[in-house]
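Some notes on the structure that comes next.
As you look at this complex, bear in mind that one protein chain is not there, while each of the others sits in place.
By written order: A, B and C. Residues from 1 in each chain.
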């Protein structure tokens, strides 16, 4: 199977060569063989010894072709694709960001202290849409693009969660 | 319901008077009312606040009429009996100890270092039956009664667990 | 003699106070909001009382409710911790009126310390140097602008009711001053319901160095050495250490004498902190007194060998200090990292939510004061400090290496933390060489260097990451597929 790692250009080839015992495996990564012993495994994470070194991995989030892990305290994203998955993957991915997108989302949880725009207002990228308070700090949420405020989803006093849509800017 | 506590003569009367909210109860013990709030509960234990004091209880072992608990680090045994259970309880209990019993059990886990008796030997209470080694210490297991060694279950080199039967003494 | 202390606080500081009280055989009373019913301070106190809703104004700031619990629980003293009511002189006065021993300074002294203007006046009288600025409150933005032009930009606008990085702005031009004046006013009103602003010269390349003050009811005053708290973000401390790399024995004594004068000038009792700004030229300027136990008190405990909460209780009991200044010697080096729930890359925005798993570092000369436990929740209602990680060493480098090691061992699942940032900072040559300034992060491009470090860490884990993915797909992806096809009986049952 092929893997792509966050921040790394190279594509990695990884596979199991054989199962040595109940919890020991011989695996091959980029043509080099490694011995892997599983100490604990469940769908949340694994403790394992790779070539006599202990590692701890947490599987944080999994989608079909992408997984976020925290390995020995370092978090990174792995794209997994067998050859078949490859094309599918290229055309999906995370489309919910960037200036092509209409939704303005909150990147933090908090309470809405004030709303600075009205529906129908024409605003520019960087204009303050509303102000949130969280942990006693006030944070301005600014528009990610130029456009018109379409669907204003919050008003003063509301609580919002991380990733909640605050407004649509078209 | 009535309860008997280890080391305590008195019998306690305990019951739920009413459920105040989802996790709050009014209970009555020996004619005195107490407020009890459950923070967490499952079959292994409970965290609760009783009259504004936090307590942690682990349910260690449960039989129909007897439970062992560890409450705030103090372990004790409670005998629970509704009036109906009462007679049943009195006639059961832990019958597997005392000199009326034929089984000689190991009170510790360990390795059998030597066996000092043979089947058919007549021995007295306190005679060494075998020697166990555990955590680098040697411990002699002595007969709990006078009698004849009937069924010798261990030999040198065996491993035994706590409560394993070592021999029958009749 | 104090026999039962109500702790009008939550989180790690409530736990910290409980620890010492327990060790001394003093009963403790915890108070908690709806949000905190599962918190450790509820579990560890002798008694715990519910005092209201999650929002601080409805619980931890509700003086009447807290007084009610004090009276009904029979507490004879109150420890305010830091934040919340700790520097509210109305609350201190309410306790005094009800004959509850408030563990801290008197209401009058607290009122004086809290009024930055009158406090500054008292210091000038006592010949403790302060930062150039407005002689008192300014009445509006225009007066502020006039003074700014007299002392020269940059200047700092500061609400006398602010604190902890709120109600404070640095401005460089008349226009920025006018805007900033509004913001500072708004933040101060949001925090405490009132605002009053002073103007001060803003000194560049400064260090924040503070001294622990200690004074009993018999007029005995000592200082318990300095703490350097220059590593900050948005005027909030991140990393503290003692001794400061720029304070030698002579300087310690020189400024220490000013600190004793400062405590006497405001008739301070119990433990408090005198904060100074140290200009790059080496001069120290008094800024303000924090009339409470500080977040960063553990590093001073480590080098002095004193238990500060015990000391607070002893002083509150009217006992005279059991030592003179000459009895006190600094022993070794200590560092504290404030482990915050925040996203460094999102301009330190708060990160909240459940923490399913946590591993708390431990070991020789490692101390971690925290409210975290596996299964706890980081609440958006309170501040972002989850843990204080403190290490001690015979040398500075020993304490620094221990800290790095402890940071590596610290695992907090579910929220973003400042741990990676601290690892980067502690590894910089600038930090190692004690080149500290309050704008350390910006001055040395720390965020960019953190990004680089994270990239390198990821590079070092390539093989391990691929191995993890290989095993995951072996164990779970194949199993999910097979369960989808073969376990149709179960599937239909569960639908």
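Structure notes:
Keep this in mind: a contact is a pair of C-beta atoms (placed from the backbone, for glycine too) under 8 Å apart; a residue touches a chain by one contact, two chains touch by 3 or more.
None of these values were measured; they are calculated from a predicted model.
Within the full complex, the chain left out of the display contacts the shown chains A, B, C. The residue touching the chain not shown here, chosen from C:306, C:321 or C:471, is C:306. Within the set C:149, C:175, C:331 or C:445, the residue that contacts the chain not displayed is C:331.
Screening C:4, C:19 or C:58 for touch with the missing chain picks out C:19.
As for the chain not pictured, it touches subunit C at residues 16, 19-20, 22-25, 298, 301, 305-307, 310, 331-332, 360, 362-365, 367-369, 394, 398, 401-402, 404-405, 408, 493. Of the residues in subunit A, those that touch the hidden partner chain are 39-40, 47, 49, 52-54, 56.
For subunit B, the residues in touch with the chain missing from this view are 1, 3, 5-8, 12, 14-16, 25, 27, 29, 34, 36, 38, 41, 43, 46, 48, 50, 55, 57-59, 62, 67, 69-74, 76, 78, 80, 107-110, 113, 133-139, 162.
We adopt the following convention: only the chains that are shown with their structure count from here on.
Centre to centre, using the average C-alpha position, subunit A and subunit C are separated by 31 Å. In whole angstrom, the spacing between the mean C-alpha positions of subunit A and subunit B is 51. Rounded to a whole number, the gap between the C-alpha centres of subunit B and subunit C is 49 angstrom. With touch defined as above, subunit B holds no residue shared between interfaces to two or more other chains.
Residues of subunit C in contact with at least two other chains: none.
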